[in-house]
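Of the protein chains in this complex, all but one are displayed in their positions.
What follows is chain A.
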Amino acid sequence: MRIEARNLGWREIVRGVSVEIRKGETFGLVGPNGSGKSTLLRLLAGLMPRAAGEVWLDGAPLAQLSRRQIAQRLALVEQFADTGEALSVRDAVDLGRTPWLSPLSPFGPEDRQIVDRALAAVGMEGMAARAWATLSGGERQRVHIARALAQEPRVLILDEPTNHLDIHHQLALLGLVAALPVTVVMALHDLNQAMMCDRLGVMSDGRMVACGKPAEVLTPDNLARIFRVRAQPMIDPSDGSTLFRFLPMETST
């Protein structure tokens, strides 16, 4: 599913962001803390009240879709989402089926299979009966991802999905997301992981200051200006890919 955003804005926090994300693309958002990544993701999901600008999903204006229609197309995993209810892992993932259910089509065996597959995709199938409160941070994160997968969206919006995950699960998640036949937009902090995206948007102070292929966008110059680090690009001889080593800026600000 193709996403077009024109002149998106919310207060002073996101300003004039226009971007087009292609069908099936994995699009990364990077930027310093507080640069507006989470806010932009919520704008793309149509969740900010009194937002400026417009979003189209495959040419259909988001503003003209009902919440249910949006949820059938687009799933969002937010940075912090917790519950005090004594839900089990399976209960939490079941919630992903909500936009597809109605009194006439209640939760059935197909829905259960979709939930099972989503649990397996994040390696949580063995913990389906565990209580939410007993999960570790990384396990909770994986349940959220499974919930979003169970929504069977065509656009997956993830806010720092690798947060809390151990290195194995970080790589597994990025591999999973890259292999999904859906459009993915995700905020990332690890710039080496961001190199795996098809394209990147760089946020700084509420604006998208650069957008393009990772190698074109994450230049040492940009990294110094926006992220205030000295980046040393290094080539992995086994496959020729670029890695960064980060050093503090020589001159303090």
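The rule we apply is simple: a residue touches a chain if its C-beta (ideal position, glycine included) is under 8 Å from a C-beta of that chain, and two chains touch if they have at least 3 such contacts; residues count from 1.
Convention: contacts and distances are computed from a predicted model.
**Q** Determine which name in "Transketolase subunit B", "Group 1 truncated hemoglobin", "ABC transporter permease" or "DMSO/TMAO reductase YedYZ, molybdopterin-dependent catalytic subunit" the UniProt entry assigns to the undisplayed chain of the complex.
**A** "ABC transporter permease"
**Q** Thinking of the whole complex, not just what is shown, which of A:85, A:221 or A:239 touches the missing chain?
**A** Final answer for the missing-chain contact: A:85.
**Q** Can you say which of A:18, A:105 or A:219 touches the chain missing from this structure?
**A** A:105
**Q** Give me the chain A residues in contact with the hidden chain, please.
**A** 42, 45, 47, 66-72, 74-76, 78, 81-87, 91-92, 95-96, 98-99, 101, 103, 105-106, 108-110, 133, 151
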